[in-house]
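Notes follow once the structure below has been shown.
All protein chains but one are shown at their positions in the complex.
Letters A and B name the chains as they come in the text, with residue numbers starting at 1 for each one.
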Amino acid sequence: MWGNPVLGLLGLALRNLLRNPGRTLAVLVGVMVVAGTAFAGGLIGRGVDHAVARGLDRLGADLMVVPAGAAGELHTALVMGLPTAFYMEGERALAEIRSIEGVKAASPQIFVATLASSACCTGHLMLVGYDPSTDFTVTPWLRRELGRELAPDEVLVGNHILGVTGDPLTFYGTTFRLGARLDPTGMGMDETVFLPQEAVWKMAERSHELAEQPLEVPQGHVSAILVALDEGADAAAVAAEIGRRVGGVAVITAGDVALSVAEDLALLMSGLVPVTLSVLLIALLLFVVLFFAIARERRREIGLLRAMGATAGQSVRALVLEATLLGGLGGLAGVTGGGAVYGLFKEAIMVSYTLPFLYPPAGEQALLAAAVVVLAAAGGALVAAWPALRLTRLEPHEAIHAR
Amino acid sequence: MIQLYEVSKTYRTRGQSVVALAPLSGRVEPGEFVMVTGRSGAGKSTLLALMGGLTRPDEGTVSVMGQDLWSLSDAERARFRARHIGFVFQFTSLIPTLTVLENLLLPASFLPPGEGGDRQRAMELLERVGLAEHIHRYPWQLSGGQQKRVAVARALLNRPEVLLADEPTADLDEETEREVVSLFQEENRAGTTVVMVTHSTELVPLAHRHLVLSGGRVSHAR
Partner (left out) sequence: MRADASPPGPPGLGRVLWAQLRRSPGHAAAGLLAAALAAAALVGALGLLLAMGRTLERGLTTLGADMVLTLPGHEQQVMRWLATGDAAPVPAAIDAAEWQRAIAGAELLGVKAVEAVDLSRGGAGEPAGERASVLVMRLEFWASAPMIRATLAQVLPEAVAVVGEQATRHVLTDLQPLVRHLGRAAAVAALGAALLSGLLAAIRVGERRAELGMLRAMGATRSYLLVLTVGESVAVALPGGLAGGLLATVVLRLLPATAALVRHLGAGPLLGLLALACAATTAAGALAALPPALQAAWLDPLDAVRRHR
């Protein structure tokens, strides 16, 4: 019939499964749900890791100094891009920080939350004014990708902001042009607009006449100071020193951010894992019930095969193959479905748990999917082995003449 | 009683078509006893199923007692079967968790109360097959032959005008086989039309007419 005997067997197994579509479907759905949740869980885990790595790498800063009490808001801004604005005295703090041993560079940033009606995007956006002379976050990228500095009316946007190069963007009454777009990071940076701090101050000045609401940016104040450390410097020690020398600030290390994200992730997982486990149990139960029934149906055939000289394993081969196929198909469907459903609800899930997310490289995703499918197929085979083997323990005579 | 006109049936499975019956016409007169023999796969069971309205012909019409079976709705056809046709199959298909009596009375539950056979009729039939004292037993407590006799009695409960039997004696020993066939003969003498499919050619002389099916066609009819 088929040239390839394996394909022929698989085809046969598939036809057997389809002979009774109702029960096949019931079990398939169960496997799908397990595979889907497992895949989604794995995807989330890897995705969060990936985003944090990329995001912190792009940020370039080892420490961030913000006004005391603003650490939480900074975290959500960093991770989710939720606009926030707070200010502290900048010049003295910068001078102090630069003088600390281990500090390679310190650069100030000003945060501004735009008005809702920014004419380009829905909702509020986060604007970040950077100091072009000392910045080490976006300037290297600009130099590399754009080859130049931003023009006075140009802005650099995060990956998720809509628009094409040259599009106009209006903030607080001043219109800028979209100069360039950053690569995706999965973190807050994707929702942020970067521009030189000069531009921010000018914008604030003009906002009194041009904008619906005026923007007040106290001169000499900054929102955050990003600190890059020398090789081998102890982040915790420098952070402590900064805290001591500059009063009224909170110092956040990149490690802190990663840790905080890890905690939030653990929270999500603590909810997801029990669900996955319970659905796994249900799928296992369904599988066992189904294959006990199938085994009973095939009793006579299996008895005949044994009578003809097949070993126990050989006689139940078809059965186990069906189980493997069912598991594999369910796994495949689950991975596809789970991935799709996750894609749809990604925003909602990630926002409610304050988690960054970036799709891991395609290869990793494929590997994860393959792992889930293989596990599902193998699991199916293992589970069906129990009723199958019980069946082979019957004497061939009993099997043939049963019922 | 039964009239087939240019009836044909083809089974389509897995991309292959098997012609079970080539276009066939024929009649079974009221009160006839017809035996149908032939090799396996010749279409005997299909013929019986068509006669009883169990399966739809691809072409042609099937009439029983003048009623075109396939002009009826499914529910009407079911009712028709309950009232006028009794079936006996090779596999008895008694419901294991109902008693012998309840199994026997089952056909009556598909007719409005009073129209089908009643308890009295059931007891009569059980007496005739010699199983009267087993009425409260369950099928698994009876031998294969006894179960078959219950199935035959069940087919007769509603006093059907037509009795269709598909290899009813296949699993039985000689003695029981004789008993079952003589039951059929009794019914036939009382006026029931009987069509029986069988492998046992030695039973053939007991019938009025003998149909041989081969490859979906009638090859011989006495």
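To be clear about the criterion, a contact is a pair of C-beta atoms (placed from the backbone, for glycine too) under 8 Å apart; a residue touches a chain by one contact, two chains touch by 3 or more.
These numbers were taken from a predicted model, which means no experiment stands behind them.
Peer 1: Identify the residue among B:G66, B:P113 or B:P205 that touches the chain left out of the display.
Peer 2: Here the residue in touch with the unshown chain is B:P113.
Peer 1: With respect to the chain omitted from the figure, which of B:R137, B:R159 or B:R209 is a touching residue?
Peer 2: B:R137
Peer 1: Of B:T99, B:T176 or B:S214, which residue touches the hidden chain?
Peer 2: B:T99
Peer 1: In the complete complex, the non-displayed chain touches which residues of subunit A?
Peer 2: Listed in rising order, the touching residues are 20-23, 25-27, 29-30, 33, 271, 274-275, 278-279, 282, 285-286, 289-290, 293, 296-297.
Peer 1: Please give every residue of subunit B in contact with the chain that is not shown.
Peer 2: Interface with the chain not displayed, on the subunit B side: 45-46, 49, 52, 54-55, 74-75, 78-83, 87, 89, 91, 93-99, 101-102, 105-111, 113, 116-119, 136-137, 154.
Quick note on the criterion: only the chains that are shown with their structure count from here on.
Peer 1: If you average the Cα atoms of subunit A and of subunit B to get two centres, how far apart are those centres in Å?
Peer 2: 67
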